[in-house]
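A single protein chain has been removed from this complex, and every other one stays in its place.
Letters A, B and C mark the chains as written, and numbering starts fresh at 1 in each.
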Amino acid sequence: MPTDGRYDYALREPRLPRPVDTTLAGAAIDLDTRLGMYQRLHELRQFEKRAYDLFLQNLVKGTSHLSLGMEAIATGFGAAMRPDDYTFATYRGHAHALARGMDMGQAMAELLGRENGVLGGKGGSMHLTDVSKGMMGSYAIIGAHLCVANGAAWSAQMRKSGQVAVAFFGDGTTNIGAFHEALNLAAIWKLPVVFVCENNLYMEYTPIDVVTAVGNPAAGRASAYGLEPVLVDGNDPDAVFLAARTALARARAGDGPSLIEAVTYRSGGHSRADPGKYRPEREVSAWAGRDPIPMYHQRLLGLGTPEARLSAIERQVADAVDTATEFAKAGREPGEGSLHTEVYADGGSKWRN
Amino acid sequence: MPTDGRYDYALREPRLPRPVDTTLAGAAIDLDTRLGMYQRLHELRQFEKRAYDLFLQNLVKGTSHLSLGMEAIATGFGAAMRPDDYTFATYRGHAHALARGMDMGQAMAELLGRENGVLGGKGGSMHLTDVSKGMMGSYAIIGAHLCVANGAAWSAQMRKSGQVAVAFFGDGTTNIGAFHEALNLAAIWKLPVVFVCENNLYMEYTPIDVVTAVGNPAAGRASAYGLEPVLVDGNDPDAVFLAARTALARARAGDGPSLIEAVTYRSGGHSRADPGKYRPEREVSAWAGRDPIPMYHQRLLGLGTPEARLSAIERQVADAVDTATEFAKAGREPGEGSLHTEVYADGGSKWRN
Amino acid sequence: MAELTYREAVAWGIAQEMRRDPNLVMLGEDIAAAGGVFKTTVGLLDEFGPERVRDTPISEQAIVGAAMGAAMTGIPVIAEIMFSDFLAVCWDMIANEIAKSRYMTDGQVSFPLVIRTANGGGVRFGAQHSQSVENWAMMIPGLKVVAPSTPIDVIGLMAASIRDPDPVVFFEHKSLMATKAEIPDGEIIDQLGQARIVRDGSDVTIAALALMVPRALEAAAALEADGISAEVIDLRSLVPLDTNTLLESVQKTGRFFTVEENPRLCGWGAELASIVSEESFWALDGPVIRITTPHIPLPAAAALEDMALPSVDRIYETIVKSFDAR
Partner (left out) sequence: MAELTYREAVAWGIAQEMRRDPNLVMLGEDIAAAGGVFKTTVGLLDEFGPERVRDTPISEQAIVGAAMGAAMTGIPVIAEIMFSDFLAVCWDMIANEIAKSRYMTDGQVSFPLVIRTANGGGVRFGAQHSQSVENWAMMIPGLKVVAPSTPIDVIGLMAASIRDPDPVVFFEHKSLMATKAEIPDGEIIDQLGQARIVRDGSDVTIAALALMVPRALEAAAALEADGISAEVIDLRSLVPLDTNTLLESVQKTGRFFTVEENPRLCGWGAELASIVSEESFWALDGPVIRITTPHIPLPAAAALEDMALPSVDRIYETIVKSFDAR
């Protein structure tokens, strides 16, 4: 059996992370915001870990795609966005939903397919949505939601509401047609939309550079839409927060869209069934050393936050995740009643008289 | 009624042509090639004019999209391509079909919907195809054929045949998703394919710059696929020929795809029913002054070709177009027999036993 | 009263609704300055301005996606897809996103949007510009599907589609564009899900849609001379489907025919045939028969296209023969 990188991607040169930008400690971000982000990081981490545990207990069925290791992006944006801004996420959307304030219990119950889930069990892990929080949906077919985000931004522009739509998507998504159409339309209509590529270096199991004509799948395409390339450290909540703040302000000022590439890594597999064996070991371990949480913990300590304060946050989050889990487990299986509801706006599914 | 360029595109600033590059007269292109191109220009011009006449006589039904004014692109490529190279064209494909050697009579008969048409009347004006000449089809839905051209190029690459696939398309086509997918795949697989954007400044009735994020819809996107931007004068057969030669050689050498933007103008409307009133008058007249045929006529005279030789070519072409027209008109209407043939490879359309 | 063509009725209906609802917007390729390639949107830019009537790039996914995102955030939208064949280019957006998102989110979002598109054959445009694809839309849960056959219905059903809180795919027939009718003054609003009996009859029921309606009517006239009394039903909308009108008619006539322009397999006629065969089985005096375009792509040549689409003669003969059969 041949043993080169075209047969086994784990044999390729590892793609290693850049070192932390230590100057970011000095960025003008107030401590409350930072502590909020610290808490958010933990919420996303612990929620995802719990989701994984529940999957191992066979309580989460179907598929789910976790953001473990990638939490800094949802966190940074969540902190920078206005409550009425719009989020459009992918099937890997738990983090983005929580970062907009979706109730953890309702989210967890949805993963369990329970009646008390945020979608009553109809949508499941891949479609978390909470319109009341500006979480406009999680979309499971690559590319579409970039176009939909444009529509929400167009609506905000027409309503002069000052809202911004933010679409999160992966590196692999930059190669689908809808990406191109969405970016072009956003640019010519100067839509208040921010496109955020979470570049975790892999599509499902295929390294992104094997299938992409440019080294940076998003930043390397910005100029094709008259945009500036923006590359940020996707494992640093401060870096993401600053980039988000700039892009959101630009959008709100009427200066049009931004395309941000946030480089990160998922610490687990693509979806629940994937052991992630296609990645060079040295790469996995190097990125494990760049985990956003210990890094941010260090930064906050360095900025003078007492360890006790941070560990209090961690415990508080742990409790919240336990409560959410109990809430979810206590939910009932949805009944036949809801099977036929909400196909149409009259609440039902009647297609004939 | 408001009278600005957002209401009536004819009120916008005209987009004027660049002056002819007179140094091209000295390019290393032998006279036979040039005379061949001169003849080709006339074939395309006179064929299209005749097609228009036949439409006015209500002999051409449905729709047709002429290449009047744009003949230099098909001509330059036709002269540079190897007989076994592949052409993929759009609904505006008469010129490309003829430039690969499709029989004029069969082409004309197809426009008339006759049994002796190259497609037996089944395809019509928008789908001219002659596989025996490497004319692999005319595709009437924007974007798809760029992906199909990749496939032919991939096949040539696998068969090591040295063939190149050339896909022609309009400026408007650069904004559809398939364009993006095709360019990226071609680049990463280093496919022997040449993408030729015939930028005639308009999609149907909408100026391309109104709907495109970059000034040059194709050249301005080349870098997004790791390609060099190539801009050529699409009204100068020599310029096109040279660009084609370079791109074809690159593809044959295994160095991958090229993306060429050839700037041109259609002298008539988008399709048979369109008077083209959305274009500033000064723009139309300026481009009329840059018609490829008188320009090339001048160049050949300047290079010492006697006028008599050129007018002999013109007359010969006129005779050929007359003959083609007679052939087409003499064709019979297709009969019920052919309605049900060639859906499947067994020659029929049986979907059940 | 004004005499309007089917083509003019489109703009008329849209204008009526844009006047009523200042939030209503539209987008599509060449719809604004040019008034649409079928001239169905002439005058709308001038009346409503470039913020509400927008030309787009050739980006069907972006067009329909923008409509979806705007609709779900409170702006009702009309999106034009120039030819219905091109729905295939944005089919994911329509079939997987717009149609399903309300259900997936358990009702959190609605899509007050209309996708208008030129449908059908008869104008010699060939296989990629002539399809009848109402069945594509009908088979997707979550979509509503409308296809008017007259200028008045264009206006009334357009208004109903725009006011409907669900996504509607609205099929305008290319071969009907030049047909004319007198339009009454004042606002015209119709209702989705109501078929119309356009001719009363007692021996056979013929269900037809769009261009097939006038053909069915002509065939019915010819059948009358043979002593066969045909009831002709213009379905008008496929979803919601007015099964009551259909089944009542079959109860009376005992014979059911569909006249479809889509190619044969899995056309809407099959759905109707299945409904009638299941629910009116005991009322049937003979087999349910579908008259369709054969299961082939559409040819371009006039002579061939005319043979492909269901013609008055074919409708007439099929029905006459069915009485001879058995």
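One rule holds in what follows: contacts are C-beta pairs under 8 Å (C-beta built on N, C-alpha and C of every residue); 3 or more make two chains touch, one makes a residue touch a chain.
Quick caveat: nothing in here was measured; it's all calculated off a predicted structure.
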By the document's own contact criterion, which visible chains does the hidden chain reach in the full complex? A, B, C
Touching the hidden chain, out of C:K100, C:R199, C:R215 or C:R236, is C:K100
Hidden-chain contact residue, picked from the options B:D8, B:E48, B:E71 or B:D130: B:D130
Of the listed residues B:L119, B:V164, B:A244 or B:L310, which contacts the missing chain in the full complex? B:L119
When the complex is taken as a whole, what residues of chain A touch the one chain not shown? 1-2, 6-9, 61-63, 113-114, 117, 119, 121-127, 139-143, 172-173, 175-177, 203-206, 210-212, 278, 333-336, 338-340, 343, 349, 351
Omitted-chain footprint on chain C covers residues 85-86, 88-89, 91-92, 94-96, 99-100, 103-104, 126-128, 135-136, 138-142, 239, 262-263, 265-271, 273-274, 276-279, 281-282, 284, 286-290, 295-297, 299-300, 326
Mind pulling the chain B residues that touch the left-out chain? 86, 119-120, 122-123, 127, 129-131, 136-137, 139, 141, 143-156, 158-159, 165, 177-178, 181-182, 184-185, 188-189, 338, 341-345, 347, 349-353
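The rule is short, and it goes like this: only the chains that are shown with their structure count from here on.
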What whole-Å value do you get for the distance between chain A and chain B if each is reduced to the mean of its CA atoms? 45
Using mean CA coordinates as chain centres, what's the gap between chain B and chain C in Å? 35
Would you mind listing the residues of chain B that make contact with two or more other chains? 143, 175-177, 210-212
Multi-chain contacts in chain C, i.e. residues touching at least two other chains, fall at 56-57, 59-61
